[in-house]
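Only one protein chain is missing from this complex, and each of the others stays in its spot.
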Amino acid sequence: MSASADPSATNAVLVAPHTEIGAPVVRITALRKSFGELEVLKGIDLDVMRGEVVAVIGKSGSGKSTLLRCINGLEVFQQGSLVVDGKPLLHESALAMRELRQRVGMIFQSFNLFPHLSVGRNVMLAPRLVKKRKAEENEARARQLLERVGLAEKFDAMPDQLSGGQQQRVAIARALAMDPAVMLCDEITSALDPELVGEVLRVVESLAEEGMTLLMVTHEMGFARKVADRVIFMHQGRVHESGTPEAIFGAPQTPELKQFLSSLHD
Amino acid sequence: MVDFTLWDILRNLLLAARWTIVLSLVAFVGGGAVGLVLLVVRLGRNRIAESLIAGYVQVFQGTPLLMQLFLLYFGIALFGIDTSPWVAACLALTLYTSAYLTEIWRGCVDAVPRGQWEASASLALSFGQQLSHVVLPQALKIAVPPTVGFLVQVVKGTALASVIGFVELTKAGGMIANVTYEPLLVYGCVALIYFTICFPISLYAGVLERKLHVGQR
């Protein structure tokens, strides 16, 4: 893990995944998915290496959110295979699904905090139920993670007392508490007021610096450019173009990507 | 001929009203338990079970409770079991209540945003854990006012048990009206007793409903 100037990195609490450095944490092969007649993913091949930060961009309806939701089994796909941190995704087996989901952290556009539980309990629920983590250990870890996202003092607050940006940071801490091998971020700043976007992105950025593997669907091109190791442009259910941020944003090859990028400036 | 004072009438009606309350509670608790089981089965996303339960609800909500009582009363007898009005009334009202409650509760579960299921599934919670730790606690909060409100329907529904000969408040009213020749007074008292039982429950359901809306703001 690279040393970081970020002071918050001193209490880094990420747990190393099973996957070796330089090996793929997520391995997607020939993945196809349809909603009824409509095919939304038309054969996706994608490897995400350990420690890599991948940004997925594209128009709405290009299939990028669906792809993300396939990776932790929220959507069922018809063809292809998907392996996360050595665990294949098997829809038929509830046990295998739960194994896999323990390795995948998901952050949603609409936060989806549990409104009836305090911030601390939101973070502690899954480790207690799924990982059977002991109470003291669980609480210590939750406090540590909340501190990590800058919300140590909100442990006993209820979600509806927090701003959108704070709620999203709690959601990040909640996902981290399961020690995921990869974090999926589905347009996590789209529901936020503009002035709250920064605080969430800073947390994500610091995770990236600490070596967390990230796959994020985003509309924040500036952020993608700054943080991502690789950018993937999706168009009509396919990976249309991919490359380094410099290549994608600086020298787009396909007319579709050029059109997409220029539409952002309008 | 014996003279009946108003107190005689009232006292006898109140004694019979105990059975109205017992029958209501049995139906409400039994119906709640059956309704909860049906709800969980329904949420298990099994197509066949789902449409069976939808049919069950449709039948109990689309036919008269009186007919349901008759059917159980005569239906149990068909099996050669010597049935009492008490057993038939308890069973019929329990099934009737379960159909309504499971439907009310499903509406409450549906009102919990999909994102809550997705977030808890993403955290590797099992279906049972998603239900019991995340979805049901939220659904329960919105389910309380309509559930309390439905208790009024159950209490009123027990009056139909009089038709198959179960001696509760309404049946007792008929018997007393026959011997006193004071049907206006007796049925007036019967109505008043039902009102005394039901109106506070209605009021309470209303208060809960308003509280919930204030809390959501």
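Labels for the chains are A and B, by order of writing; each one numbers its residues from 1.
The criterion applied here is as follows: a contact is a pair of C-beta atoms (placed from the backbone, for glycine too) under 8 Å apart; a residue touches a chain by one contact, two chains touch by 3 or more.
The rule is simple: contacts and distances are computed from a predicted model.
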{"item": "Options \"Dihydroorotase\", \"Gluconate 2-dehydrogenase subunit 3 family protein\", \"Cysteine desulfurase\" or \"Polar amino acid ABC transporter permease\": UniProt name of the undisplayed chain", "value": "\"Polar amino acid ABC transporter permease\""}
{"item": "Partners of the unshown chain among those that are drawn", "value": "B"}
{"item": "Chain not shown: contacting residue from B:70, B:127 or B:204", "value": "B:70"}
{"item": "Of B:4, B:56, B:187 or B:204, the one touching the omitted chain in the full complex", "value": "B:187"}
{"item": "Chain B residues touching the omitted chain (full complex)", "value": "58-59, 62-68, 70-71, 74-75, 77-80, 152, 155-157, 159-160, 162-163, 170, 173-174, 177, 181-188, 190-191, 194-195, 198-199, 202"}
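In the analysis below, only the chains that are shown with their structure count from here on.
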{"item": "Separation of mean Cα positions, chain B and chain A [Å, integer]", "value": "47"}
{"item": "List of chain A residues in touch with chain B within their complex", "value": "72-74, 94, 98-99, 101-102, 104-106, 108, 110, 112-116, 125-126, 129-130, 171, 174-175, 178"}
{"item": "Chain B residues touching chain A - in the complex, by the definition given at the top", "value": "113, 115-116, 118-127, 129, 133-134, 137-138, 141"}
